[in-house]
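Handing you a structure now.
Only one protein chain is missing from this complex, and each of the others stays in its spot.
In this document, chain identifiers A, B and C correspond to the written order of the chains, with residue numbering beginning at 1 in each.
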């Protein structure tokens, strides 16, 4: 059983809008993931600095 | 000066394909960012475990 | 300069709104889909909701579909909330792709599209427990 009986004329417009909806959301997720990544990288660096040179004078911030 | 002289009939198809091209790439970047995120979170957890309870028996993992 | 942009909000593509769509679902498990028919849409027994892989080209590209149940005692111009459940057997496997719900009328017109979601076993935030 297929639910598609007829071909709607503006299908490419419709599929475009559906893709825009998806794209806008995935763009946001990528931005969030990159931001989190950046924070995590900083955190790893902080921890590694503390762990591996606990006595050495810090050269950063 | 506008470079657009006429309206091409299949513009919505064209814009859809351009968006598919962009979407496929951003999807990949999101996947990479999430994978890196996951690795970084593990690394942070490892480092924090080592740093803050070096002698205590681990209750995790 | 004439711009060709059409506002999604005011277009017929937003006559159906999908509610609280998660970012990921378990593969091959029952999947609830919540949506609202705005007054601009008059439902029809042969309207349907499909799960589509993001980037689909035509309504025929649906992965699976369910007929949208007609509201009982429907009053023209009212807002209707619906819930349908896709059974696990028909739901995509974990494949790293993004999918979205779309509401399609009996005439083949798209009246709503959801934000995208994936099918995967565990959330990324749970992965650290696997170390």
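Heads up, the rule we're going with is that contacts are C-beta pairs under 8 Å (C-beta built on N, C-alpha and C of every residue); 3 or more make two chains touch, one makes a residue touch a chain.
What you are looking at is a predicted structure, and each value in this text was computed from that prediction instead of being measured.
Only one of C:44, C:60 or C:81 touches the chain withheld from this view, namely C:60.
Where chain B meets the chain that is not shown, the touching residues are 2-8, 10-12, 14-15, 17-22, 25-26, 29.
Although one chain is hidden here, its contacts on chain A can still be listed: residues 2, 11, 16, 20, 23-24, 27, 31, 34, 37-38, 41-42, 45-46, 60-61.
The rule we apply is simple: only the chains that are shown with their structure count from here on.
Interface comparison, B-C versus A-C: the higher number of contacting C-beta pairs is recorded for A-C. Look at where the CA atoms of chain A average out and do the same for chain B: the two points lie 4 Å apart. The distance from the centre of chain A to the centre of chain C, with each centre set as the mean of the Cα atoms, comes to 22 Å. The set of chain B residues touching two or more other chains comprises 16, 20, 23, 27, 34, 37, 41. Of all residues in chain C, those that touch two or more other chains are 54-55, 57, 98.
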